[in-house]
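All protein chains but one are shown in place.
After this line comes chain A, so read on.
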């Protein structure tokens, strides 16, 4: 039977608990948000002992289901002040699931200045004081933990940014190549830092594995599901070939590629940073065009990017990072962007928040537009070292805007707006405005239908249908985020009729239950409402469901589009 592992950092004790009946049917985001809502006072300081950091694998994680190896991390966010769930690949989710750990809850905070590591294994969690690895970057931590405990050890770690409790700090997860995936958004690395935990190791030895109630039914459904993923042109061909970065050229053509801190919708240097150019560069330098972030991923949207000498620079090199440091900062040097991506992994800082931040920092005059060398210096010499300037930058886009008196600050609920301009792709603007997570494209990815013709088509430049589109996608995403599935299963799920029923059949076969499509939709609705209720109690109300004013007053070329939704139209989102 699955258990809850609970760690109290105030008195340095650990417990193994039965799973309460109300949590039994939950996993991933549904579970982390339920636990945070039940146990964290909404008005607490996110970096205080009252906050809790919760890790939960999804409902299907640890099974042979394709693309089911995502781990959810949840807490009250020090960046947004609201509830947060951020999910990532890597090896940890499957190891936790196979150990029978439904959730790992970390609460309290040490009373002294001592730092610790947690060792998770089949018999529970051991807390040990940690001195040796303090101050190190994430790559060095992973190497050292492997040397200490063995190559197979799973690792969750924070870099200097998390230790310094910067609100853009992330939590890094070791991937199958001992590199890094990230619980990127919302400053969860600072929450882990506030608990004075440098890393969590996971020992899979003796793990009982995941028991499937109806193995035959599961096998059949898993086959149908995997076939849908491989048959769909986006998940089966586009993503493995070009990665997510194929979007640079598409958004540029559509006039929705935010450029120069969201002042223009197209970037002159787009071709140099595009997915097509990246693909050819990777192939020519002997990197890996496709690569999975976790065992069992059959989409393989990740890649390994090498330098001119064929040496590893980075992996998991995503569109949002490349857009942000590229178009939004007017940098057209993909090698420098790759170097920055690697540095952000090592420092342990969210590559979306930090990229948006650099656009604001350039507007503030901290560095010049397009100055990638100074950007690299700011990462290594200021942010990684925690200088006063580094701490301002490490607080994200909102922090820099406030400190330097910038008014064009692309954030919602203080979280940086990602790679799609909400004026020229209006559906995603509704998602940014209403998401319980702050500006977050993944929570209701309308780009699929606004731009990519997946799941039908809704004109990105008109207001019609956007609220409904975003609502339906946010509900579905909340449910998918609870299964441990990669969000890219949404592409086949939107177009191939057998895909979603197969996903539900796998859940039913795994637990011996009989969920219907309606049950899954209701789960998604329940999660969104639960998260919103937490946010409202934390002081985030409908007046925070708004985009910054400049989107209303500054038309963006080439379509000269403005954000023209009324407050009432946005608030319609929550009518469900």
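We take it that contacts are C-beta pairs under 8 Å (C-beta built on N, C-alpha and C of every residue); 3 or more make two chains touch, one makes a residue touch a chain; residues count from 1.
The working rule: contacts and distances are computed from a predicted model.
*Asks:* Out of "Energy-coupling factor transporter transmembrane protein EcfT", "Quinolinate synthase", "GGDEF domain-containing protein" or "MoaD/ThiS family protein", which one is the UniProt protein name for the chain not included here?
*Replies:* "MoaD/ThiS family protein"
*Asks:* Can you say which of A:255, A:348, A:390 or A:548 touches the chain missing from this structure?
*Replies:* Going through A:255, A:348, A:390 or A:548 one by one, A:255 is the residue touching the chain not shown.
*Asks:* Sort through A:177, A:276, A:307 or A:468 and give me the one touching the missing partner chain.
*Replies:* Residue touching the absent chain, from the options given: A:276.
*Asks:* Taking the entire complex into account, which one of A:4, A:133 or A:447 touches the absent chain?
*Replies:* Result: among the candidates, A:447 touches the missing chain.
*Asks:* One chain isn't shown here. Among A:5, A:432 or A:491, which residue touches it?
*Replies:* A:491
*Asks:* Could I get the residues of chain A that touch the absent chain, sorted low to high?
*Replies:* On the chain A side, contact with the omitted chain comes from 233-234, 237-239, 241-247, 249-250, 253-255, 271, 275-276, 301, 319, 441-442, 445, 447-448, 451-454, 457, 459-461, 487-488, 491, 558-559.
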